[in-house]
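Can you keep this structure in mind? I'll have questions shortly.
The complex is shown incomplete by one protein chain, all other protein chains being positioned as in the whole.
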Amino acid sequence: MPGLITFLSDFGRQDTYVGVIKGVIAQINPQLRVIDLVHEIPAQNLAQGSFHLGTAYPHFPVGTVHLAVVDPGVGSDRRGIAIQTETGFLVGPDNGLFSSVLDQLPDQGMANIRAVELTQTRYWYTPSPSSSFHGRDIFAPVAAHLASGVALADLGSEIAPQSLVRLPIPSYHTTPTGVIGTIQSSDRFGNLITNIPAHCLLGQSWQIKIGLWQLPLLKTYSDGPVGAMIGLIGSHGWLEIAVNGGNAEQVLGQHPGNPVEVISLCP
Amino acid sequence: MPGLITFLSDFGRQDTYVGVIKGVIAQINPQLRVIDLVHEIPAQNLAQGSFHLGTAYPHFPVGTVHLAVVDPGVGSDRRGIAIQTETGFLVGPDNGLFSSVLDQLPDQGMANIRAVELTQTRYWYTPSPSSSFHGRDIFAPVAAHLASGVALADLGSEIAPQSLVRLPIPSYHTTPTGVIGTIQSSDRFGNLITNIPAHCLLGQSWQIKIGLWQLPLLKTYSDGPVGAMIGLIGSHGWLEIAVNGGNAEQVLGQHPGNPVEVISLCP
Partner (left out) sequence: MPGLITFLSDFGRQDTYVGVIKGVIAQINPQLRVIDLVHEIPAQNLAQGSFHLGTAYPHFPVGTVHLAVVDPGVGSDRRGIAIQTETGFLVGPDNGLFSSVLDQLPDQGMANIRAVELTQTRYWYTPSPSSSFHGRDIFAPVAAHLASGVALADLGSEIAPQSLVRLPIPSYHTTPTGVIGTIQSSDRFGNLITNIPAHCLLGQSWQIKIGLWQLPLLKTYSDGPVGAMIGLIGSHGWLEIAVNGGNAEQVLGQHPGNPVEVISLCP
């Protein structure tokens, strides 16, 4: 069975960076398969990179290698790392990009994972990597070798999971009357994805406060009339704000980073 | 021979929806191959989704499974369907998205096809699908199972071809002096693709009227000088309006939905 690599970056599609990385992988093992996750992460935006990798991670086969390159510190002394979890591998810079994946693992990824700093140049594209494109010169070839069966321990020196850089991702918290959270991301349709998980919103009637708006919590987009602002449990498993047939981000003027409050109607 | 799936949607490329669907397919059968048709269909625009699927459909091998997800009614009671034609399979929502494919089949797709409503949850990603992402939870896994050899009849209960939702796609009609049609779509180059087929424009000299403009019908872009507005038979087999070396949509100020008239110069 050929190995599977997913690939997420902020390289965009207007240059050949993504294609070149696939060429490097094909040179190492032409049988490997690469699935693009997303390459339109805003340039150098680690929070959005981490968010998207975290949402995609659970939907791939066990053993998949996840290559992720959003790397504002390329060429500095930030570490390059590979991580083995119970369900897959992560390869990229040690700058917090893997926070959302690690957060969803047992014990928040502090146990049952192994991590190495990438120091074994024999698995690199070149022993003298470019100072500005470690995606091509280090991370892609390491991912290709991992997907081809090279053991994690061969890639470099083991490091403690506790030492991995983690992003200060905002978390939700409960209040006497409900939950306060944050918009994590918006999608192409303008849906606003919060960080309030579905299990916080069971068994009662809820009202959603966002900006100046108060919205009901419904089952799906079409439960409201066209144009209605609503909340629903989205496909990621979090509270999502939407406009039926419209663009909530534009209509509500709300964006990632803004707060969202959910209030129980039957306290 | 591994099965082939094409994939068209309005998910765009800035999120991981497309990548996640490929992860779900890889979980079911890692040997399957997925070819992206287009994911930049304007959000929820069934007419453009149908147009693009129709133009791509004839160019794939017999037996290809075409997964298409433009789904404004997701979570409502609109049906999920799979269709077997004489040359391939279609999987997606029953909302008219397959109209342009069905229209090009013998008998406009009313005979020689079989269709089922997707009710067999054993072929879904989860028996409790998200209310907002049937692409991931129902359509992608069904497409993967079809491409892996599961029979259409196993996926659900058979439904009549006549019951499938069809879009009211505008058709061309002949006049005493020629043909009147509609711009179906525009492409990245600004070429305006009409719905007037090549066989209507044989054997005479024609003049094209669009907006305030009158254009000649030529063989190819470079038959006119640079900057010239022309008509030609495009690669889809329809009359196309173009500007040699320029962008007809911008130069002529004409857009999909607008009328086009072709007048015989030798009536």
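The chains carry the letters A and B, assigned in the order they are written, with residues numbered from 1 in each.
Keep in mind that, in the parts below, contacts are C-beta pairs under 8 Å (C-beta built on N, C-alpha and C of every residue); 3 or more make two chains touch, one makes a residue touch a chain.
Keep in mind it's a predicted model, so treat the numbers as computed, not measured.
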Notebook entry, point to check: Of the residues listed, A:A56, A:V74, A:A144 or A:I210, which one is in contact with the missing chain?
Noted result: A:V74
Item checked: Contact residue for the chain not shown (choose from B:H173, B:H199 or B:K219) -> B:K219
Note to self: For review purposes, identify every residue of chain B that touches the missing chain, sorted by number.
What the structure shows: 1-2, 4, 6, 8, 13, 33, 35-40, 52-53, 55-56, 59-61, 64, 187-189, 219-223, 232-235, 240, 242, 245, 247
Next item on the list: Touching the hidden chain in the full complex, which residues of chain A are there? Just list them.
Entry: 10-20, 22-24, 26-27, 30, 43-44, 72-76, 130-133, 136-137
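The rule is simple: only the chains that are shown with their structure count from here on.
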Checklist line | Relative orientation of copies chain A and chain B, as a Cα rotation angle in degrees, nearest 5 | finding: 120
Next item on the list: Report the inter-chain centroid distance for chain A and chain B in whole angstrom, where each centroid is the mean of the CA atoms.
Entry: 32
